[in-house]
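Below is one structure, written out as structure tokens; the observations come after it.
Yeah, one chain of the complex is gone here, protein chain that is, but the others are all in their spots.
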Amino acid sequence: MALLHTVNKSPFERNSLSDCLRRAKNGSAVLLIEDGVYGALQGTSASDEISSRDGSIKLYALGPDVDARGLSEKPLIDGLELIDYAGFVDLVEEYSSVQSWL
Amino acid sequence: MEDWEEDEFDGPVKKFMYVNRKAPYGTVYALEGLEVVLITAAFDQDVSLVFIDDGVFQIKKDQETSGVNMKNFSPTYRALEGYEVEKVYAEKESLEARGLSEEDLVIPVEILSAAEISELMDTQDMIVSF
Partner (left out) sequence: MKLGILVNEGPFTHQASDTAYQFTKAALEKGHEIVRVFFYHDGVNNSNKQADPPSDDRNLVTLWSELGQEHGVELVVCVAAAMRRGINDDLLAAGFKISGLGQLVEAGIIGDRLVTFGD
């Protein structure tokens, strides 16, 4: 039993990403969507917190949201995988339940 | 209870967890979230209610809303017991970070650590967060 967590807020505006990471157990997955994808950028004031969990939790970001925000050429956090909506569906199936950190 | 009555549903029992993370009044989520909890209990499901982050402000006692002309719905939390919602938890770290303790709350809750809440979340069938 492991959860899929989704985060849809920019870490520069809200605490949702920190709130999520603090509760996400090892073995769970965190998917960044909507404004949450700003948390996928490398070299920001928010990067270290999420990077430090690479290896213990799986990190994903929704590619269409990354592209929409002009981030497709920017370096993303090591270990973070970009997925599309179909990949999002697959993650929902793979994990036992979904918690949306709204 | 709208068009659903307790005895109309005899399907499977699932573990539903409602995660309250938002303060009351500033947005509608706390109020409308509470309505979902009460309905779920009427379906005889295994309901857990968790207050974390700003959600702990929902159950702060002494709410007095006449000055903002909004309905004070905090007494409704006291009705949860009548709906047999007995698994009500608040997170220790969230309370402490906001300068709150058990004595500040409008209902008795079980105080759990963040780690214990994470464990509990893992065992749920459905998690709905408002």
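Order of writing sets the chain letters: A and B. Residues in each chain are counted from 1.
Assume contacts are C-beta pairs under 8 Å (C-beta built on N, C-alpha and C of every residue); 3 or more make two chains touch, one makes a residue touch a chain.
Every value quoted in this text rests on a predicted model; they were computed, and no experiment measured them.
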{"item": "Residues belonging to subunit B that touch the chain removed from view", "value": "2-4, 9, 11-12, 14, 16, 28-29, 32, 35-36, 39-40, 42-43, 45, 125-130"}
{"item": "Residue ranges of subunit A at the interface with the undisplayed chain", "value": "8, 33-35, 62, 64, 84-86, 88-90, 92-93, 97-98, 100, 102"}
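Throughout what follows, only the chains that are shown with their structure count from here on.
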{"item": "Whole-Å separation of chain centres (CA-atom averages), subunit A against subunit B", "value": "26"}
{"item": "Interface residues, subunit B side, partner subunit A - complex", "value": "19, 21, 29, 52-53, 93, 114, 117-119, 121-127, 129-130"}
{"item": "In the complex, subunit A residues that touch subunit B", "value": "1-3, 15, 19, 22-25, 96-102"}
